[in-house]
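Excluded from the complex is one protein chain; the other protein chains are retained at their positions.
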Amino acid sequence: MILTQTLLDFFIETRKHTESICAPLEIEDYVVQPMADVSPPKWHLGHSTWFFEEFILKKYKKGYQVFDTDFSFVFNSYYESVGKRVVRSDRGNLSRPSVEKVYEYRSYVTAAVVSLFEEPIDPKLEAVLEIGIHHEKQHQELLLTDIKYILGNNPLLPPYANTYSEHPHESASQEWIEMDEGIYEIGHNSDQFCYDNELGRHKVYLHSYQISSTLVTNEEYLEFMNAGGYEHFEFWHAEGWHWVNTDLIKAPLYWYQVEGSWQYYSLEGLQKIDPKAPVTHLSYYEAFAFALWKGLRLPTEFEWEAAQGQFSWGKRWEWTESAYLPYPNYQKADGALGEYNGKFMVSQKVLRGASIATPNKHTRPTYRNFFPPSARWQYTGLRLAK
Amino acid sequence: MILTQTLLDFFIETRKHTESICAPLEIEDYVVQPMADVSPPKWHLGHSTWFFEEFILKKYKKGYQVFDTDFSFVFNSYYESVGKRVVRSDRGNLSRPSVEKVYEYRSYVTAAVVSLFEEPIDPKLEAVLEIGIHHEKQHQELLLTDIKYILGNNPLLPPYANTYSEHPHESASQEWIEMDEGIYEIGHNSDQFCYDNELGRHKVYLHSYQISSTLVTNEEYLEFMNAGGYEHFEFWHAEGWHWVNTDLIKAPLYWYQVEGSWQYYSLEGLQKIDPKAPVTHLSYYEAFAFALWKGLRLPTEFEWEAAQGQFSWGKRWEWTESAYLPYPNYQKADGALGEYNGKFMVSQKVLRGASIATPNKHTRPTYRNFFPPSARWQYTGLRLAK
Amino acid sequence: MILTQTLLDFFIETRKHTESICAPLEIEDYVVQPMADVSPPKWHLGHSTWFFEEFILKKYKKGYQVFDTDFSFVFNSYYESVGKRVVRSDRGNLSRPSVEKVYEYRSYVTAAVVSLFEEPIDPKLEAVLEIGIHHEKQHQELLLTDIKYILGNNPLLPPYANTYSEHPHESASQEWIEMDEGIYEIGHNSDQFCYDNELGRHKVYLHSYQISSTLVTNEEYLEFMNAGGYEHFEFWHAEGWHWVNTDLIKAPLYWYQVEGSWQYYSLEGLQKIDPKAPVTHLSYYEAFAFALWKGLRLPTEFEWEAAQGQFSWGKRWEWTESAYLPYPNYQKADGALGEYNGKFMVSQKVLRGASIATPNKHTRPTYRNFFPPSARWQYTGLRLAK
Partner (left out) sequence: MILTQTLLDFFIETRKHTESICAPLEIEDYVVQPMADVSPPKWHLGHSTWFFEEFILKKYKKGYQVFDTDFSFVFNSYYESVGKRVVRSDRGNLSRPSVEKVYEYRSYVTAAVVSLFEEPIDPKLEAVLEIGIHHEKQHQELLLTDIKYILGNNPLLPPYANTYSEHPHESASQEWIEMDEGIYEIGHNSDQFCYDNELGRHKVYLHSYQISSTLVTNEEYLEFMNAGGYEHFEFWHAEGWHWVNTDLIKAPLYWYQVEGSWQYYSLEGLQKIDPKAPVTHLSYYEAFAFALWKGLRLPTEFEWEAAQGQFSWGKRWEWTESAYLPYPNYQKADGALGEYNGKFMVSQKVLRGASIATPNKHTRPTYRNFFPPSARWQYTGLRLAK
């Protein structure tokens, strides 16, 4: 429950922030899709706009004229309830609508949403508006990681910005936090916004465990690589070992061997590996193999949530051992918004925390991010447990 | 811990039972592999034999002569530690060794193992022998389901046996069993044999729930089909919906529409659907979609284990909502045997119970079976919870 | 053998024309690659420029500074002799170099080539310059057809230009031209430019045949469609029938059914089919099936060349029955330029003539175009024989 004025500010700030992420781009960068998981930046701009048009303006704005009737087909992502859509892997084949036209679309829809605030906002509308804003924030993170993938897989390795610190050090030194055996409460528990997958609040029993106060660093990960981590099947899931061998994986994503030493592509361009920074762009398979090699393990999402008040987090999304499953008494939302989370609850792993790309106000201790175990283009990392 | 004489009997009985499963086959049936998940029967016969040769005879039998040095390559399944092997999907391309030769191999290895009993069995050997026997029992179930797949996908639909009852009715009528909120102990807890994935015994907190005393029947599943269950995306995971549409799924495996009505291939041949028998050969996706359509859900493996004493089970492997993950304090075994379970703990769902194909003594309340969510060729079914 | 001044003019005119083809594009249109056969327009701009840099400036221009050393990797097409290159199907994943940068590259290289004319041009250089110009002309046709594919597969179907006549009628009425049995001379026979695949001039024996004076029209092709041409295997090669069924082909490329009647995407946008215009965007399979349905056949390339003086041609590339093979005494050129033609002489069909997209001076009666039998995005058509 937030104040109307705050909500309007929140909306406007969010819309602006999306555009500021794109400010350093060339027009060409908005268009391409070098792998199916990545969407072209102009698609993110259009899709986050379409969400407001489809779920808010069409329903709550009297006499609203749709900006372009074809855009629903172009900018729908996966909502089966609202009609046909461009196949995901074809998004990068669309040169039109042009970037200029997409920005016009944004302005048109932003103005129409702002005009809704001229009258009192009813609670249902407010709820959907909040979802729309959080949805756009979620896309801000994807937008940045997709841009990184677009530039970081270009043979010219162009930088995104002159200064963008992706590799901050952890301030604390590593310690093992001791957690007692017992019953813990898990899940969202306030009147602030959350997604349906964080509910309902429920009890879990945890056996005693220890969790590291810090993330694993590049330096530690290099030890694993130098010890032949990628060549020994013993540390890997069968599925992970197949992935390593089929995709010829030898290092985290964006690592390049330059004249015998490892460098990585960062948003500032190609750089030497910073040994003290937390390792990132790992798949779950790699995080798991590293932990096994260390004789340790990944925490479950419950262990993470129970302990999270005792360590600093927010630089890397942290792979957990937990599969993405519904909580007891999980209820998916009605209609198209019900397609947001529940239908992905199979074959995915949970990540907890947040990353340097996560926008302001877009995480919390109960937030559950999820990706397939092979995903590497997010700022993923790991924290050990035992 | 079992008596030596009992162990010998158990070994001999198990070896014989494997062969009795193959008794109705033609030579040709031993050879083919109509999908990658299915192995040719002669491969099962050879592989379960190779296991004893590789892990027992080579180590514990003085002066043991390997039957044929090439067989290690041919009959290894997935043990990376013990060398190269035929690619899984190529097993059906091997006409040699002949079925006759494989039976010779079995006799040779069986006799050599029996001869070990002439001297006292040391506990380490006993432990591996027990694993070898249980390993072969596990393959007995696969052997039967693979035979069913081989015959049931042949356009001639030949029967396997004149009488083989796959579709027994449940004796009890459906009731909801009420389970209280609280802490439950989960995992193996006796000195009998179990796999490493059933350990260690640990506590889980369960919220109150209800679980059905009976399995879902064909009659109930037909209601879902007739209500358009396979045509409505709302009931499906995104991944499941993709599977339905790509593989053109319209019914459980082995169901054929014959002159307008549904029949299924059973080991006795093509038959009318028995409405009161428990539905089987479902994927997890279908089990989940059915439950969602009913407004109910699948139990977790913990809910199942906590309640299992209060209902009858053993006809169908039952899909649960749980992903296949290690228990707290899970320790994988050393060496090649450590590849048995742990390396599959990603992207799989847990099934509980047992099926009409499960051999004698090869299940228990804590047994955790696992398959990818799309697997249908086992005798899989479902039990509802709420 | 052409005059130096004429060659300079020819070069400048060709460079300008390439750019004029791109004049109507948005920046975004330069970047995408909706299928592997299509290259992004900016790639054509860069590649035709790289050809001059690689094969002329590096060798003949003293002190020449390469514009950007990475461009060789980005803009090489298939010349194995000159190093590694971007995989063809990844060309559409490259947002950089930007379109602006590619135009700078063009200007830089154009100026450097022009400066070569300040001194006498030696005959070897002249020969390569001529190849470079013809190479660029060849890319002009691909550039236009690739642009058509990029726009014509966009769900918004944007027009390329307000007036671009792709569907001119044939002026003459259909007649059968009678050709006598006998020996004919085939192949290039002048001191003008030709490709190596048009040499050497040689004799072929042709039996008497008749060839149509006109191309097959849309109206005639619609009869085939309405007669169920795409549903009857009898008219198709086995490979063609597989293609029809796998790719769900029901009409020529760019044909869309709009409210029950056929329209096609043209460079002017979506239009009604013009019944009297020659049909285009057919695969060889379709051309062959149409001819078989008519009880007729396609001409061989030799029949076409022998008769071409007696009919008007140049609107459609015309599929022939001939496979693309070397002429007697064919000699491929030395070095990288030898990769131009010979290495494609397997699994391709010959097309003769030219199309509305063929640039000025870029065809002749002996010109041999070639594509795999499934290619449809060129302005392909057919002429019947018997």
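Note that the chains are named A, B and C in the order they appear, and that numbering of residues resets to 1 at the start of each chain.
As a working rule, a contact is a pair of C-beta atoms (placed from the backbone, for glycine too) under 8 Å apart; a residue touches a chain by one contact, two chains touch by 3 or more.
Please read these numbers as outputs of a predicted model, since none were measured by experiment.
So which shown chains sit in contact with the chain we cannot see?
If we consider the entire complex, the absent chain touches B, C.
Among B:Val32, B:Leu142, B:Leu253 or B:Ala287, which residue is in contact with the omitted chain in the full complex?
Checking the options B:Val32, B:Leu142, B:Leu253 or B:Ala287, the one contacting the hidden chain is B:Val32.
So which of C:Lys84, C:Lys203, C:Lys276 or C:Arg364 would be touching the chain we can't see?
C:Lys203
For chain C, which residues reach the chain that was dropped from this view?
78, 80-81, 183, 202-205, 207, 209, 233-234, 236-241, 284-285, 288, 297, 321-323, 325-326, 328-329, 338, 343-347, 349, 373
Which chain B residues touch the hidden chain?
26-34, 42, 70, 73-74, 86, 90, 92-99, 150-151, 153-156, 158
Keep in mind that, in the parts below, only the chains that are shown with their structure count from here on.
Compare the two sides of the chain A and chain C interface and say whether they are made mostly of the same residue numbers, over half shared, or of different ones.
same
List the centre-to-centre spacing of chain B and chain C in whole Å, with centres computed as mean CA coordinates.
The computed centroid separation for chain B versus chain C comes out at 58 Å.
For chain A versus chain C, what separation do you get between their C-alpha means, in angstrom?
45
Where in chain B do residues touch at least two different other chains?
none
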